[in-house]
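Only a single protein chain was left out; the remaining protein chains are all shown in position.
Up next is chain A:
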Amino acid sequence: MSDNQTPATQADSAIDNATEHTTHFGFKQVDKGQKASLVANVFDSVAAKYDVMNDLMSMGVHRLWKRFTIDCSGVRAGNKVLDIAGGTGDLTAKFSRLVGPTGRVTLADINLSMLKVGRDKLRDRGLVSNIDYVQADAEALPFPDNHFDVVTMAFGLRNVTEKQNALNSIFRVLKPGGRLLVLEFSKPTSEQLSKLYDMYSFHILPKMGQLVANDAESYQYLAESIRMHPDQETLKDMFEQAGFEQCDYQNLTGGIVALHRGYKF
């Protein structure tokens, strides 16, 4: 980040410079075809330390955000659940117990390294009977239409190249009556918190990444990608554009994170 530009102005200029064939990768503009592999490099690099870094960066609060997402999912025994960008399987572990032996949870992630870490972690916990692991791109989900009761995506949507395509694809695989929950970083609701959060994300986070995961760049990308992600209202509009109904969102921790919810009827 340059010294004389705030994250907000850098994010604005990245949006202004976007063309039809380019997209943002943090504050940089890259070809749309390139983004997936660049994101893959980031997650290949951080996969092994992903859980430790999540706990450190959020001071453990990410567990509460995820728990709240599960509370809002309304999952019942026998349900089919898709956990997209499920990474190291935090949501899947809980869903697996909640749907029971008659239900099924599919942990999908585009990144093989993350999927492997998640699979090993869940198997070590003895969660094997009702979980499938699928390497899948959220923009083109390899599942039949009207298949899942609940779809969740926690901290994954901002890494997708064409977010609207991903929402459309999720809408297709959801059963009528099913619901989508997207937990993602968002825009803090207060100016003071926003400034504090910027300072933390752009100055402390990369240093933490360097210290723990020996990778400052990936955590710089994390901070930048959060700023480039659509705000609460824009994402809600995107839900509606995909066909979801009764869309709403709940800000968590002052809007640092928001949980969006939409139903397919």
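Everything below uses one rule, namely that a contact is a pair of C-beta atoms (placed from the backbone, for glycine too) under 8 Å apart; a residue touches a chain by one contact, two chains touch by 3 or more; residues count from 1.
Everything that follows uses one rule, which is that contacts and distances are computed from a predicted model.
Missing chain, UniProt name from the options "Ubiquinone biosynthesis accessory factor UbiJ", "Spermidine/putrescine import ATP-binding protein PotA", "NADH-quinone oxidoreductase subunit A" or "TAT leader-containing periplasmic protein": "Ubiquinone biosynthesis accessory factor UbiJ". The chain omitted from view is touched by exactly one of A:Phe27, A:Tyr50, A:Trp65 or A:Phe185, namely A:Trp65.
The residue touching the chain not shown here, chosen from A:Gly33, A:Gly74 or A:Pro142, is A:Gly74. Chain A residues in contact with the hidden partner, per the touch definition given at the top, are 61, 63-65, 67-68, 70-72, 74, 76-78, 94, 97-98, 100-101, 252-253.
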